[in-house]
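Each remark here refers to the structure printed beneath this line.
Every protein chain but one is kept in place in this view of the complex.
Take a look at chain A:
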Amino acid sequence: MAEEVSSQMNSLSISETNPSSSATISLVSGDDIVFKVEPTIAKEMETVQSFIDETDGKITTIPLPNISSHDLPYVIEYCEKSIAGKITKEFEAEFVKKLNNEEVKELFLAANYLNIKKLLDFLSQVIADRIANKSVEYVRRYFGIENDFTPEEEAKLREELAWTFTGVDPDDEDEN
């Protein structure tokens, strides 16, 4: 898999013909859309930066097959704010307000893939907040988890843990 990626990158870097654009980094989303970003943005993405470092900066076009063109702008926006030192509670609240549950999960995986610690920690907290006081059924739907308990096993466990089922938020109608 790693070899495949690197050979793909080599072919892409060979196709890079304009030397003056070497200052910017081209990030190619899974659906083949190119996003040009400053090298400082790439530095925030450890995975991208290590690709660049490994090739002594010769490669400036990085394919990101796991990340869609829908998600990448969010990641870039967060990194830009982070570099500018403008990650505030207000910005984070606005940033996450636009995102539905599926999008939050996609970005979470993207942050993990790109190894952006701050974004990963932030989104962990967002997901934790979204499920914190929810029902077991809600959480199963949220993560797409199949209930593999037998009805007897589940009933027994629920009985033992009956005290944890008080004060649970009602499930949202509009989950996504």
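Side notes on the structure shown:
Basically, a contact is a pair of C-beta atoms (placed from the backbone, for glycine too) under 8 Å apart; a residue touches a chain by one contact, two chains touch by 3 or more; residues count from 1.
To be clear about the criterion, contacts and distances are computed from a predicted model.
The listed choices are "F-box domain-containing protein", "BOD1/SHG1 domain-containing protein", "Centromere protein I" or "E3 ubiquitin ligase complex SCF subunit"; the UniProt protein name belonging to the chain that is not shown reads "F-box domain-containing protein". Contact between chain A and the absent chain runs through residues 31, 68, 70, 102, 105-106, 108-109, 112, 120, 124-125, 127-128, 131-133, 136, 139-140, 143-149, 154, 157-158, 160-161, 163-165, 168.
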